[in-house]
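Note that one protein chain is taken out, while the other chains of the complex remain in position.
Every chain is named by a letter (A and B) in the order it is written, and numbering of its residues begins at 1.
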Amino acid sequence: MKLLKQLKYSLLKVIDLSGLTFLAPIVRLCYGEEPKVQLQKIGQWILVPIAGVCAFLFLWHITSGSIQTKSGTLPNPVETWQGYNAIDTQAEREGLKKTSYELVGEERDQMLADAEDRLAEVKVQVAETNAAVTAAKEAVDAQTKELIAPLDKEYKELKSQYKAASKARKAVLVTDADSLKAGNVAEYNAYYEKVEESVVKTAQEKEELSILKKKIDKIREIKSPEVAKALLEQTFAAEEAQYLSKQIELLSDRNRAVQVETATGMISTYNEEFLSLTGKAAYDKARSIAKAKERLSKMESSSYAQPATIWYQVKRSIFCVFTGFIIGTAIAVPIGILCGLNSTFMAAMTPFIAIFKPVSPIVWLPIALIIVSGLIPDPDNNPLMLFLWDLPLIGEYKINPAFIASAVTVALCSLWATLANTALGVASIDKDHMNVARVLKLGFFARLFKIVIPSALPLIFAGLRISLGVGWMVLIAAELLSSSEGIGKFVWDQFNNGASDSLAKMMVVVFLVGIIGLILDRIMIVFQRMVTFEGSVSV
Amino acid sequence: MKAHTLKQHVGSLSLAAGMAMTSFVAAEQLDVEKSELKFGFIKLTDCAPIVIAKEKGFFEDEGLQVDVVAQPNWKTLLDNVISGDLDGAHMLSGQPLAATIGFGTKAHIITAFTMDLNGNGITVSNNIWEQMQANDEKLDSDTPPHPITADSLKPIVEEKLEDGEKLQMGMVFPTSTHNYELRYWLAAAGINPGMYTKSDVGGRTDAQVELSVTPPPMMPATLESGNIQGYCVGEPWNQQAVSKGIGVPVTTNYDIWKNNPEKVFGVSKSWADENPQTYLAVTKALIRAGKWLDAADESGKLVNREEAARILSRSDYVGADYDVIKNSMTGYFYFQKTDKREMPEFNVFFKDHATYPWYSDGIWFLTQMRRWGQISEPKSKDWYYETAKSVYKPEVYLAAAKLLLEDGHVEKAEIPWDADGFKAPTKDFIDGVEYNGKEPIKYLNSHTIGNKDPEA
Partner (left out) sequence: MNDILQINNASVSFGPPSNRTDVLKDLQLSVKENEFVAVIGFSGAGKSTLMNLLSGLQQPSSGEVLYKGESIKEPGPDLGMMFQNYSLLPWLSVLDNVKLAIGAVEPKISKSELDEKAHHYVKMVKLDHAFDKKPHELSGGMRQRASLARTLSLDPEVLLLDEPLSALDALTRSELQDQILNIWEKDKRTVVMITNDVDEAVLMADRIVPLTMGPGATLAEEFEVNMARPRDRHTLNDHPEFMRLKSEITKFMMGLNKESKELAADIIPMPKVEPKSFAPPVLSPTFKQNPVSRKGNNNVA
């Protein structure tokens, strides 16, 4: 019983610390504490937001269809979800290709058999969907033709009619001009009016034709949902077929183990041949064997060149934002402390802070990129890069100049909040606490680490939280520009693709970025709460 | 697929079964210095040779594991090649030359492989198209006769100039084929597209039509927003304009200069010096990819293009809709929704010795750089030769081709073994002016608009 109660309090404490206070009523309800109040709170803080989300989804669903762009309508929630599935499927397939490349033994045989079976099925689907697309297109074409035919006929008739009319008018007017008597102003004016009238008339006719033409074009532009659906299914099937044939290759001929075995076999054949050779031929053979062995060892350690998948990009983005965040913090906190401690230093720094603070990431990035690539001209042979690539965990993210430039941009754009808050926190340290330090005769560093920093920590962390939020926003833009592998690059690639599902995929990124940003913020709130003490200055 | 070999692998792996696959683990594999490579590309269908070499396993056959990464724009792509972040990349033909002579970023970039011929189009907005039709009755049809020159555009330009405006057009990069082609097309009709000078790196001095740089994928959107009235770009961005109904492609670069080299595979000189065997292996794989792309049956139908279009439509490659990519890749081009034409040579990836790095192609770009002032000083004939030779590396190409010939991957007639690097003089330009790569200065002087140099 006591244990249960303790659990309740620790649960509530965790909830409070993490700021997930909407969960507290559930815990309390489980313990039967004022069920009515708790239910009311649950209604307010859980059900209402859920209802809000539902309402949003509903509104989104019904309005998206009416927002027409030249790239199609705005994707609705279902299409966005399909976009997510497409992204995820691609990531999964790339992972499976890598596995296939490395797989050995019975597992490989099994997977190969499965893939072949599946391919046979999918091939049927491909044929079906191809037929469906053709049929749908033909149907739509016929329909469009039918709709357009009368309009087109009218257009053509009108056009030739107007053309002829215009020509005739011109001819009449030209003949009329022959009979003009020089000097007779009235006559000339009358003639001019006739010409003007004719010009206006021609313009009117042109306008009429153009309206008709636009009508025809509009019919042509109508996108048939049947065709779109057929195309989507065709793409599904064709992409799977393509993936499967590649996977089968990777499971068979291009499988690493298979290639290694073949090479080993070849070397042993060479060895046999070598034993019966003399002279230059023997030398050549020996050399071939040596080279083949070298290739073999390379082959054994080779890995499948896996393209960046969305999840890898997400991880790399998070890693990048933290790298930049740490760089920014390492700069901002010491400078902030100095600013807070010494008003002269603050006065010296103020102009720089004021000027650099509003600079956009779009400006910092190219500069950072040029400087970083200038410092690391040849990443493949740069000792720092090689060192970073060999590190466990970090090595996987292939830190390159674009990554560093993005991280530096994040740092440059995000450090200001931390700097300002640190300076404020240090400057607003309680006078009494400083007096304590004086009475205790604490040295500079003891004073700094025992009094100043702990006292400023709540504000520093409030600044860090803002910084991380800013950094996350900036990073996406920075990656987009530097083409550093990450979420930003994913968005840019999708935009560049301009395919019919690109918009849906970009919408997925909206949620992805939002959710990750939310999680980062939550993490910072926990830290912030952990260092906050009663009576500390808060923002 | 090779069903018989697959079956064998499903069973136990005997040595004999292994021996059946020598085509994959070729004894002829080169001793590559670097086996894991990263190549960059821009989302255009002409990146196909790199993507195909990867997807069809031609790189793997050379013992290479290649990562293919989309780049946001040509400048970043070039910077990444120079910085070593990329081992090589899909480049505009003018890019290695410009980098080597120091127009823009300076770095010695070389190429041993031309990725494709043709493949660009000039698109104008619907409004301009209507005016062009009004100016030239022949155009006022669902299927107007080709080639369409800029003659019918000239009155529009002049009218705008009288109103104190300049027609705005987009191209993708100052040293891109698009820039030179668009300029050529305009100048052929007597429209001055503007000169580059030392102080005007935007190339707008004396311009009657102002050209600005816009990344290819942004072209349709920029046209739609009215910031530009036309553009010159590669596929699928012309077809995109048609399918979205925002513009009309008026001509392709096939008409401007028949079989012009569009993209090359560029690497930095230092990379090539450090990794000569790797470079050779990469070139081998690319030649095979080109050949695969241009494979045709007896009737001349390109048999692999649909598969290529499907691969390219993957979102980590070109990513546009399959339907859009398929058009140009399978030899069709929509000039309007009502005007679908067969253009089997819209993209040429291999035939007619397309992949060979011709000096004369490089020199043409150099003449255009001089013509429009990107090269500010007059240069001698020898300078043109020397520069082309320092960038174009047919010797690497031929070495790779020789290895492929030994392996049986190419046939003797497919490679110009004895070429001296210069194509025969041709008049296949929209204005009919003859181009002879051996006489760059003479060629320069045969144009009305643009810089002219004294013959040394």
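By definition in this document, contacts are C-beta pairs under 8 Å (C-beta built on N, C-alpha and C of every residue); 3 or more make two chains touch, one makes a residue touch a chain.
Keep in mind the model is a prediction, meaning the values are calculated, not measured.
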Kindly name the visible chains that come into contact with the excluded chain. A
Only one of A:287, A:438 or A:522 touches the unshown chain, namely A:438
Can you say which of A:422, A:455 or A:496 touches the chain missing from this structure? A:455
Among A:85, A:134 or A:343, which residue is in touch with the absent chain? A:343
For chain A, enumerate the residues touching the unshown chain of the complex. 343, 427, 430-436, 438-442, 446, 450-451, 454-455, 457, 531, 533-536
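Here is the rule we use: only the chains that are shown with their structure count from here on.
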Quick check: how many Å separate the C-alpha centres of chain A and chain B? 28
In the complex of these two chains, what residues of chain B are touching chain A? 1-2, 5-6, 9-10, 13, 15, 18-19, 21-22, 24-25, 27, 29, 31, 35-36, 43, 54-55, 57, 60, 63, 65-72, 76, 79-80, 83-85, 130, 215, 217, 220, 224, 236, 240, 244-246, 270, 307, 310-311, 313-316, 318-323, 337-338
So in the complex, which bits of chain A are touching chain B? 70-71, 86, 90, 109, 112-113, 116, 210, 217, 220-221, 231, 234-235, 238-239, 242, 245-246, 248-249, 251-254, 258-259, 261-263, 265-266, 288, 291-292, 294-295, 298-299, 302-308, 369, 373, 376-381, 400-402, 480-483, 485, 489, 492-500, 502, 505
